[in-house]
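Before anything else, here's the structure in question.
Right after this comes chain A.
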Amino acid sequence: MFFGSGVIKGMLVTLKAFAASYFRGPDKGGIFTVQYPEQRLAEKENFRNFPFLVYDKTPDNLRCVACDICAKECPPKCITIVREFDKDNKPLKRPAVFSIDHTVCMNCGICEEACPFDAIFMDHNFEIASTDRQGDLLLQKEALLKSNDYFNKIRPTDASAIDAKRAEAEAKKKAAEQAAAAKAAAAAAAPKLAAAAADKPAVPTEPPKTV
Partner candidate 1 sequence: MRIAVSDASFTPPRVQGRNTRKGLTTLSMMPPLEFIIKMGIYALMTVCVAGALLSVLFRNLFHAALALTGVLLGIAGIYLALHADFLAMIQVLIYVGAVMTLVIFAIMLTERFGDASLRQFNHQSWAALGGGILLLTFLVRMIQTTPWPVKNQAALASPAVTVVQLGEALLGPYVFPFEIISVILIAALIGAIVVARKDLEA
Partner candidate 2 sequence: MTTRTNSLKTTMQTSKNYEVRDPQSSIETQTLAINVGPQHPSTHGVFRMNVVLDGEVVTSLKPVMGYLHRNHEQIAENMSYAASMPYTDRLDYFNSMTNNFGWALTVEKLAAIDVPERVEYVRVIMAELTRLVNHVSAIGFLLNDLGAFFTPVLYAFREREKILDIFEEVSGSRMMCNYFRFGGLRRDVTPAVLEKIRGIVNKFPAFLDEFETLLTKNEILCMRCQNVGILPRDLAVNASITGPLLRASGVNYDIRKVDGYSVYNRFEFKVPLGPKGDVYDRYYVRILEMRESLKILDQALKGIPAGEIMAKKMLPFVKSPRNFKPPVGEAYGRVEGPKGELGFYVVSDGTAQPWRYHVRAPSFINLTILEDMCRGQKLADAIVILGSIDIVLGEVDR
């Protein structure tokens, strides 16, 4: 081949791309750009960004019990948890303060993995740019709370699996409670009390006691 043939062949490639940009789709050598704010790629279900806290039905029913495991496992230590105490200075199973510093968090997803109560999950929301570092990027409990429905919406596969698991655990616990209640009723012969225990709502404002 003569000198310069390589150059000409290479130039034909770019010319082809130039022409394709007018007549072809993105998967056939055309324009590959996605014009972001207007057009968006489909979100991947497993996509993980900053974590959020899940609550069931109402924000009061958050699953977090302030066990501090996620804060301890977190590699960059961006989670701060302070347990809530009642009037008698008795520790409650919920956080008074739960904050995540988004400037420190590195989206690794270890908190989600480690949480034994399925309370913290990785979010899909990535449009969190802000100029206020303390106000907008140091997120407090209120801002972190998101409903289980939201979780079901963004990650249906994981959420349904976890819901099923929780429902199963709930059913087991209920059965155990009922068994215990029946046992107690039988032992103490106090049917009134047992009935009251059985009528107790499934997810009370007070967190369920772990066995």
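Everything below uses one rule, namely that a residue touches a chain if its C-beta (ideal position, glycine included) is under 8 Å from a C-beta of that chain, and two chains touch if they have at least 3 such contacts; residues count from 1.
As a selection rule, all candidates are chains of the complex that A comes from, given by their letters.
Values in this document were obtained by computation on a predicted structure and should not be read as measured data.
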{"item": "Touching partner of chain A in this complex, picked from 1 or 2", "value": "2"}
{"item": "Contact set on chain A toward candidate 2 in their complex", "value": "3-7, 9-10, 12-14, 17, 32, 44-48, 69, 72-75, 106-110, 113-114, 116, 122"}
